[in-house]
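Here is the structure we will look at, set down as structure tokens.
Shown here: the complex without one of its protein chains, the others still in place.
Naming follows writing order (A, B and C), and every chain is counted from residue 1.
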Amino acid sequence: MRALRKTDRSPGAELVEIEIPTPGDDEVLVRVHGASICGTDLHMLEWNEWAHKRVGRVPMTFGHEVAGTVQAVGDEVHHLQAGAFVAAETHIACGRCSTCQTGRAHICENLEILGVDTEGAFAEYVVLPAQNAWVVGEGIDADVASIMEPFGNAVHATFGTGGGEDIATGVVAVIGCGPIGMFAVGVARSLGAFKVIAIEPNDYRRQKAAEMGADVLVDPTETDPVDAVLEQTKAAGAEVVLEMSGNARAIDQGTRMLARGGRMSLLGLPDSSVTLDLNDQVIFKEARLQGITGREMFRTWQQTTTLLSTGRVDVSPVITHRFPLDRWQDAFDTTASGSSGKVILMPDGTGSDRAPT
Amino acid sequence: MRALRKTDRSPGAELVEIEIPTPGDDEVLVRVHGASICGTDLHMLEWNEWAHKRVGRVPMTFGHEVAGTVQAVGDEVHHLQAGAFVAAETHIACGRCSTCQTGRAHICENLEILGVDTEGAFAEYVVLPAQNAWVVGEGIDADVASIMEPFGNAVHATFGTGGGEDIATGVVAVIGCGPIGMFAVGVARSLGAFKVIAIEPNDYRRQKAAEMGADVLVDPTETDPVDAVLEQTKAAGAEVVLEMSGNARAIDQGTRMLARGGRMSLLGLPDSSVTLDLNDQVIFKEARLQGITGREMFRTWQQTTTLLSTGRVDVSPVITHRFPLDRWQDAFDTTASGSSGKVILMPDGTGSDRAPT
Amino acid sequence: MRALRKTDRSPGAELVEIEIPTPGDDEVLVRVHGASICGTDLHMLEWNEWAHKRVGRVPMTFGHEVAGTVQAVGDEVHHLQAGAFVAAETHIACGRCSTCQTGRAHICENLEILGVDTEGAFAEYVVLPAQNAWVVGEGIDADVASIMEPFGNAVHATFGTGGGEDIATGVVAVIGCGPIGMFAVGVARSLGAFKVIAIEPNDYRRQKAAEMGADVLVDPTETDPVDAVLEQTKAAGAEVVLEMSGNARAIDQGTRMLARGGRMSLLGLPDSSVTLDLNDQVIFKEARLQGITGREMFRTWQQTTTLLSTGRVDVSPVITHRFPLDRWQDAFDTTASGSSGKVILMPDGTGSDRAPT
Partner (left out) sequence: MRALRKTDRSPGAELVEIEIPTPGDDEVLVRVHGASICGTDLHMLEWNEWAHKRVGRVPMTFGHEVAGTVQAVGDEVHHLQAGAFVAAETHIACGRCSTCQTGRAHICENLEILGVDTEGAFAEYVVLPAQNAWVVGEGIDADVASIMEPFGNAVHATFGTGGGEDIATGVVAVIGCGPIGMFAVGVARSLGAFKVIAIEPNDYRRQKAAEMGADVLVDPTETDPVDAVLEQTKAAGAEVVLEMSGNARAIDQGTRMLARGGRMSLLGLPDSSVTLDLNDQVIFKEARLQGITGREMFRTWQQTTTLLSTGRVDVSPVITHRFPLDRWQDAFDTTASGSSGKVILMPDGTGSDRAPT
């Protein structure tokens, strides 16, 4: 099969021919329909400092946001059969540690990530642990299924670790409108937010946030986003801030636009340490900073399925490009261009550079 | 002023001329714009068993769902001025008991109800405790403001005492679609419910539920509602049941249509004790039965304001009739007819029997 | 091996010799050290109406509260080895249904119960699904480990499905002080309850509740328990009621002794339907009735381990008798006598009728 692989601990990747893998006893073999490109994949292609430190295994196929059809199952797999169309939960949990045993497998103490720690999905076939294969039900377009994983990030960040009760009827500020931020705008909107304020410097992305339902758009290069949020809220601040940028300055601004008693979900990954005014922005306001990673297994997948299958959230504005696997370089360039939403590689030959129907 | 009063401990009421009341030190005098009719008011008019037991004070003006303009304030009232347009929270709390002291004034140990324990609002003027006057902001139609109180019941029942996290993406069954049930359909819909199932025998009301956004309509005289909900949920049941009927059989059915781990908000008041299968329907399912009364003071009012002022919920299908005060008998007859939503008395002379614009 | 089996769909049981079972691929074989007797086991012995309806499989070894040493593991079991000392979670969950997928396996849609639906533990050996074997760590006496399952019931009921925040500094009434009620007294006490009120007609059990830390003892045959709780709380009622009796009248009383905004955990199983005054005792008080079954898998087991291994709760007053397997009739008689706490059968020959050291 063809697979897009990191072959060296340096920038670049190679599309090579390798053996179709064989699933282990508790694994399934999936023929990949779509595999979308994540910021992490860009980092691995470019082999930035994070990739250099984090990735131990080279050569390795990368890519992890994936959906496709089960082709074969291992001997210990009893609940899935060949033919099932599945999307991948990419957090591979041990099932035995304390967090796994208390329903929080997504922060497993022994966590591995598909396509980062294990052979990934930019290939014609991928092997998944059977427990990581989520059966995609009716009402979700097959082409869209590979984005259930990053959409799930947005869902989990929006609900937070509580129940998202602060979203309904609250003011929600989304900082950073890459694809996950765009999704978060749509999720917050569908859960009854009073007002969704999207903060994003890139014109294209800000426009996409508007298409996803943002009530207010803020270009932080033109307007101070803290001022903008305070003005929109009569100085009270936003009940919820969804931090998707990973920008240290934006995170600090996030604390400053937060209402008393507010909650900031931190999902964007800053590339170094972050300096905060805890006194005035967190302690006296009794604000809450909540780290968010992955998706709750599998509450978030149920929520994701509901939001997508009912059309409560229409992600079509975000799915901007599809490419066949051999045009991977174009796909990565498009992802990096800043003028794209989600870009999907279609290793089964169904992809093209047209927008999805 | 003219006031509609219970003058005897027997069926009926009288529209009489009485003195305009004077507000006490911590009270405000409100010129009534609209006062909508509640089921409780019907009971008081008809003087049923509940009214006979519950109401101690006769003669008394009744009516409690009210909005109007502050005319005068007492000496100890410092935060409200004449001219403010306010709606009434009808639960009069002591502010000093244990529940009041812990932010749960709506279940105050010394609770009194406007128009039941104190002089009410079917009159040209009403006196309110200053703390019970909620300033109605922009975006809410004055004619509609008197229904903020029962709408708030629906909001509180839907959110529950937690945060309503089970509403977003869950299946919600609303049992009984009188006005509060109709409102609840709209609230659940606006908070991102996966599916809203409205159960109501009256054709007119069921149609109103549809207008408010119900996805599925069930006539329990035609179809077993438990079967209907189980069929709609692939036998899993509804995550949330909002019980608005007060019908003992319907409450039992509510427990049977509830999903494992589900929540039933009980707001409808049964007129006698209720028999339940706790074993199979509550204990083994770990279901939760949650009593709901009034509105959280004033979280629910903030939520109500958001939902109404943004148009997230459009209550216009529910506001079906308006009458001047002297046509009170027509107004009550219309309320009792089963072919009405909310009926509003307009003591300031602006009412008519046309639907509101 | 010797096994105590139901051999007929009628009262009685037989201690018979059968083959040692072989574990399946994902199962483990456990040599039983202790197997304690539950009310369910009494019902199965006596073959009451519940047993007649519920139990489908006869002949079958019964008993489910069990701890012992792993002797052998199936081919698909990778995290447990022979020699491990384990206690059994007795709820056998499918792992695939909606509730399992959202961290609520204890209310699995396809739930089976060890020793009720499957071959049980009153035997020298028992086979468990590997995922149901909880490794008992240091600090918990081997003789006591078989009671971790019913102790876990008490822990789960006390914490409730929230976080038990109402226990700390609240008034807790425990209705019914069989072994699980006795345990619950100790758990509530260790979590910082303001006052624990134990309600139990049996003198022996009430005394045991005192030994477990009850602050107030109420004999409901002498004193009205509702009056007693209201008196102890200056008429406010108990923030938490833990209903362990399954007695219909006591459940009704439980609602009447509950504070405004209070919570009643329902664990005791009434043998028929229950009639409640929902109006005054649930709706107007915004009380919450919460069904409780089993143990959260495995949050409750972690809590149980902490409480027992640290000595926060000392269960020794409750462990009143141990018997060898061939004295099973004495063990059941003792259990039924009303003058016992927990009675443990010791199929490995270590038991005796002395109290544990």
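Things worth noting here:
To be clear about the criterion, a residue touches a chain if its C-beta (ideal position, glycine included) is under 8 Å from a C-beta of that chain, and two chains touch if they have at least 3 such contacts.
Nothing here was measured: the structure is a model prediction, and the numbers come from that model.
In the complete assembly, the contact with the undisplayed chain comes from C:169, out of C:22, C:81, C:110 or C:169. Although one chain is not drawn, the whole complex shows that of B:8, B:25, B:49 or B:271 it is B:25 that touches it.
Within the whole complex, the absent chain has one touching residue among A:6, A:104 or A:205, and that is A:104.
By the touch definition given at the top, chain A reaches the unshown chain through residues 98-99, 104, 106-107, 109, 161, 236, 251, 260-261, 266-267, 269-270, 273-279, 282-293. In the full complex, chain B touches the hidden chain at residues 25-26, 76, 79, 95-96, 98, 101-104, 296-299, 301-302. Annotation for chain C: contacts to the undisplayed chain at residues 159, 162-169, 190-192, 194-195, 302-303, 306-307, 310, 312.
As a working rule, only the chains that are shown with their structure count from here on.
Among all residues of chain C, those that touch two or more other chains are 98.
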